[in-house]
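Not every chain is included here, but those present sit where they belong.
Chain naming follows the written order as A and B, and within any one chain the residues start at number 1.
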Amino acid sequence: IFAHSRSTKLDQKKPCKRMVLYFHDTMFKGDNGANATAATIVNANGTGLGNSKFGKTVVFDDPITLDNNFHSTPVARAQGFYFYDMKTTYNAWFAYTLIFNSTQYKGSINIMGADMMDEPTRDLSVVGGTGDFFMARGITTFKTEEVEGADYFRVQMDVKLYECY
Amino acid sequence: IFAHSRSTKLDQKKPCKRMVLYFHDTMFKGDNGANATAATIVNANGTGLGNSKFGKTVVFDDPITLDNNFHSTPVARAQGFYFYDMKTTYNAWFAYTLIFNSTQYKGSINIMGADMMDEPTRDLSVVGGTGDFFMARGITTFKTEEVEGADYFRVQMDVKLYECY
């Protein structure tokens, strides 16, 4: 097969798989190790460039639930990191893996992209997958559901896969 | 459809979309917060392994222009990070998002790969896209245009997409 390049039209409204998930990020503050699932690894107050914690970096192993209740049984973990990267507003860049190990799914989904928090929704890329998500590609749409200062946030992740194998 | 694997021949000279862009990285030095768009987040002088700042890590939110003039109106932002990762020469690893929000394009392109700065050109991977670049994949070729010590560099990014949807 020879092709100059692949130009296919995909209907963004018709993914081959879709999962709506909730991402809970509870920051470590020194005395909440039992509950915390994320920790600042460098620049808790930012680098001094701008006023929005530019360069603050966080590693997380956050629970993923099927509804927006923090106490629901997690169906997956999100393991990865983010950092703040704007001078004038809180804006972050994420790379992480969704790890499923339940009766329903085993495998992982790898995600990266910009989280422009001021936008009502923002799209990140699903760049690969393993196990039940072998070779998957798609889009994850973030929507902020709750922010409790620097202590906790909850984001709705609408995972839409357009390549399923 | 069943396939053992996908082996397609693509003509590298015929992307389905191509954009030549310029990436301007102005480092924060403590007193240039108005102009700086990148900041060292850890190991300004490296970790001590080798003599080429191994481990120095930078977060950036850099303007992207259509020509090599720093003062041209940006058509996109590049948000992400890089770190130096060789003992004997300056060499970096990048992961970032190109964010377009202009009349021409809305959406983002996600990129990662090695920047072997000693090579005249080097290729990184476009691993996904959103919006007008929905599900894109391709190659970004870096070519250094200017380096002003640790203060500023300009790289030409030749973005070639081979999967367009």
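In this section, a residue touches a chain if its C-beta (ideal position, glycine included) is under 8 Å from a C-beta of that chain, and two chains touch if they have at least 3 such contacts.
Quick caveat, the model's predicted, so the values are computed rather than measured.
Counting every copy of the one repeated chain, the full complex in this structure comes to 3, with 2 of them shown.
Quick note on the criterion: only the chains that are shown with their structure count from here on.
Rounded to a multiple of 5, the Cα-based rotation taking subunit A onto subunit B is 120 degrees. Look at where the CA atoms of subunit A average out and do the same for subunit B: the two points lie 21 Å apart. On the subunit B side of its complex with subunit A, the touching residues are 7-11, 14-16, 28, 30, 33, 36-37, 39-42, 59-61, 79-81, 95-97, 99, 107-108, 110, 112, 127-131, 134-135, 161-165.
On the subunit A side of its complex with subunit B, the touching residues are 1-10, 12, 42-43, 47-50, 54-55, 57, 83-87, 91, 93, 95, 112-114, 116, 123-127, 137-139, 162-163.
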